[in-house]
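Only one protein chain is missing from this complex, and each of the others stays in its spot.
After this line comes chain A, so read on.
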Amino acid sequence: MNPSVPPSAAEYGGDEVSAIVLDPGFSTTRAGFAGEDTPKSLIPTYYGKYSHEGQEKLIFGDDIFVTPRPGLSIHNPMGRDGIVEDWDMAEKVWEYSFTSRLTGAKPGNPFQNGLNDVPEGEMPTEMEGVESDEKPLADSPLLMTECGWNPTKAREKTIEIAMEKWGTPAFYLARNGVLAAFASGKASALVIDIGASSISVTPVHDGMILKRGVQHSPLGGDYISSQIRALFKSNNPQPITITPHYLISSKTAVDAGQPPQVNYKTYPPEKAPDASYRTLLEERTLSEFKECVVQVWPGPSKLLSPGPNGVSNEEVARSSPGRPFEFPDGYNQIFGVDRYRVVESLFDVKAAIPDPDSPFPAPTPAQTVPELIKNALNGVDVDIRPHLLANVVITGASSLLHGFTDRLNQELMQTYPGPRVRISAAGNTAERRFGSWIGGSILASLGTFHQMWISKKEYEEHGPNIVEKRCK
């Protein structure tokens, strides 16, 4: 292709707009251009705070993991229920997610950016419009996602930030449950989203969320981490402490189950980062543990129930071959039945491993996945329940736990023996992790979607409440 010939309109995608799609979660924030397969910018929603020469500094993105600065503390602007708690910081984190990799920094005033000589005595006269030039999203429509229980106030605040702080010309706020249902081809579905801070069940009918049926509970990926921590405390042959890499200066390989042989790095108290930094890095090891070791007991009955031949399921699990895991300090062992125990309480609260120090209170029966589903279905019209059960959609990164889908299928078939239960879950890891983002990306890239956008003009006429009328 001749580089001097500009690409035709069709190659640019015709009248398709280069919208930005922003899918903010508790653990990660996903941002990218509409029309792309995966979000180009994937950053932790956590941010770091420390003081340097008396000034408060903030760190965003993957940089928060890198350097154990003195006094560095880690925070999250989202609440565990998926609703923003600290709006100022949420705005900054979200803004970082698209300015760092997508839109880039906007050019400043050429007279003040230090790159040009300002003629003496001559001050630039045209100063109007300078401020609007600085808004980061002045050229890009923005589609954002939200959870099904996001309150009106939070929705209005979101459009306010997008329109007034970021200067987006057009905005839309989409429910992630609806996006997940659509992404699997369904206008009606029961969407089960297993996230980091919460799990939710959202009934969607004819493209609308049935609000009375929406259920959520805190038993997400972070809860599973807390169960793994509880297990490590009482582990055999010895309790396990997770030591993140930044605290290790050297280590020697040891045999399975042997104490680690390791030299630690030490930080004097005035140089040490805050405890929240260590927790964040420990969480990374736990994520790896969840991906490599943890497994959901396949059923049909619960892990603690007696099995078919009078042998308890736990005994059966014990005799199956375990999975090895090596910790950053070199300690390694094979995990047998314990790899099932840490997730069993998502289905059966009796199996929860007690831990008085855990930030999570002991789970209640109503918080388990099967109960959430039961309550969600009880909250909707009896006629549509069979349709929802025939169209169960599973999404969210924590649903990738080995064996999760099979177990859920078993549980549902036992609870609802009559109607046909069918689960659909994307086999592709990216589609499961970024399901709502990808759905939003497809919609926002359609030329025909322009009629859905709330334009800046409409916002100025009607105020933030327009989001309630237009984004149902």
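As a working rule, a contact is a pair of C-beta atoms (placed from the backbone, for glycine too) under 8 Å apart; a residue touches a chain by one contact, two chains touch by 3 or more; residues count from 1.
By definition in this document, contacts and distances are computed from a predicted model.
Undergrad: Which one, "MIP18 family-like domain-containing protein", "Roadblock/LAMTOR2 domain-containing protein", "Cofilin" or "ER membrane protein complex subunit 1", is the UniProt name for the chain you do not see?
TA: "Cofilin"
Undergrad: For a quick check of understanding: of A:178, A:281 or A:397, which residue touches the chain that isn't displayed?
TA: Counting the whole complex, the residue in contact with the absent chain is A:178.
Undergrad: Which one touches the absent chain: A:49, A:186, A:216 or A:339?
TA: Considering all chains, including the one not shown, the answer is A:186.
Undergrad: Would you indicate which residue among A:55, A:266 or A:448 is in contact with the undisplayed chain?
TA: A:448
Undergrad: For chain A, which residues touch the unseen chain?
TA: Touch set of chain A with respect to the missing chain: 174-175, 178-179, 181-188, 206-208, 387, 391, 424, 426, 431, 438-439, 442-443, 446-452, 469-472.
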